[in-house]
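Note sheet for the following structure.
So, chain A:
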Amino acid sequence: METCINIISTFASCMVQSGTQPGLALFLQFLVGVILVASFPLVLVIILIWGERKIAARVQDRLGPNRVGPWGLFQNIADALKLITKEDITPAGADRVIFNAAPIIAMLAVILMWAVIPFSPVNVGVDLDLGVLYIIAVGSVGTLAIMMAGWASNNKYALLGAFRVTAQLVSYEVPMVMALLVPVLLASSMSLQQISYAQLGMWFIVVAPVAAFIFYVANLAETGRAPFDLIEAESELVAGYNIEYSGMKFGLFMATEFLHAFTANLLFTVLFLGSWSGPWATEVPFLGFVWLMLKTFVVYIPSLVLRATVPRVRIDQMMAFNWKFLVPLSILNLVVMATLVKVCQVAGIAPDAASASDFAANLPQAIILLLGNVAMVLVTLQVLRNAGRRERLKMEALMADTDRDALPAPAAHS
Partner candidate 1 sequence: MVPLWMYLLVAAALFAIGIYGVLARRTAVAILMCIELMLNAVIINLVAFWRFLTPQNMSGQAFAAFVFVVAAAEAAVGLAIILAVYRTRKSVVVDDINLLKG
Partner candidate 2 sequence: MLEINLPLIVFAIFAVLAIGGALGVVGSRNLIHGALYLIVSLFGGAGLFVMLSAPFLAAVQVLVYIGAIAILIIFAVMLTRGMAQTKEVVNRQWWLSAILALVLLAVIGIAVVMPVWGPNGSNVVNLQVAETTAGVAELGIALVDGNQYVLPFEIASLLLTAAMIGAIVVARDD
């Protein structure tokens, strides 16, 4: 019989011990779990938006929200109240059902991801065998929501914005999935909890830094953060796919965007930064949750500073960056990593299941994989340097040509 150690994961057995029916106790456990997992992100997003506004303000030499509550902490609650009390407009000619369903589906796609995230060694919504595949599948539903919003609005700008967003999201899914496969390969499991356990000895960012880089960049684009925030390119598209939305429906889209960015960083932490692993995490499960959140904020806050710092890329630059740089690199990365892992296994220096949490047992394989990654980075840099030089020579030749042509006959252009 289980004992009441962890209040959430052994909720049912605690209830049964105090005299509740087992079936009812199990149902209540699931209910409490679902409510906890689904409402935590909704509460979190309020703090996220506050943090984002504060950091963006500091970068731009402002104070940020500071009126409502201490340090402006309750500003977003006031904003949410304002959004709720706003008039709820459905534009004329809009497809009513799809228009109203789109923000809900967008939010759903992000919250569903939280179901498989391991919060601590014992607390996970469902430890699916194919957690990684589930994450990708659910994430692709978000694209659909944007498509629905753009089409149902009966607005040219909304439709154009939706087209651009869909092109961006579908494109960047390719390198993201390729990078995701590397942790799956190293842990030889698609379950996020198994991947967490496999990182007890050595974090995957040490073993596979190139995959981590690709995943981070692809995630920036996937969540529409700067420099890939073409989703809400105000100056080009008015507002993008959500131009016709007002009130709380717009609020849902905005909350989805912030939550998606945080969830992506949470996934990065789970896959590459050792998930909940840290001192005493296996003894005190709650500490695992604290480590997970701390690490996530460590990667999340640089993305906020990045957002406030860099300019937006052009759409053709964004596409070229994906298809000509990230996708080839991710394929090369996958092939190299798979080969090296296999070589390590054949040579017998790969850690087995028993010694996976031992740092020393992981060391030989980690050194080999790290060397492979360094070699890949060097080759990539060399290729980029050559391509840049070729491009520059071509430009200089072109400039020289136009100079020679331009001097004797300036009017030749028209």
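Heads up, the rule we're going with is that contacts are C-beta pairs under 8 Å (C-beta built on N, C-alpha and C of every residue); 3 or more make two chains touch, one makes a residue touch a chain; residues count from 1.
A quick word on the picks: all candidates are chains of the complex that A comes from, given by their letters.
Just so we're clear, the structure is a prediction, and the values are computed from it rather than from any experiment.
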Touch-positive candidate for chain A in this complex, from 1 or 2: 2
Complex interface listing, chain A residues touching candidate 2: 95, 98, 128-130, 133-134, 136-138, 140-141, 143-144, 147-148, 151, 159, 163, 166, 170, 190
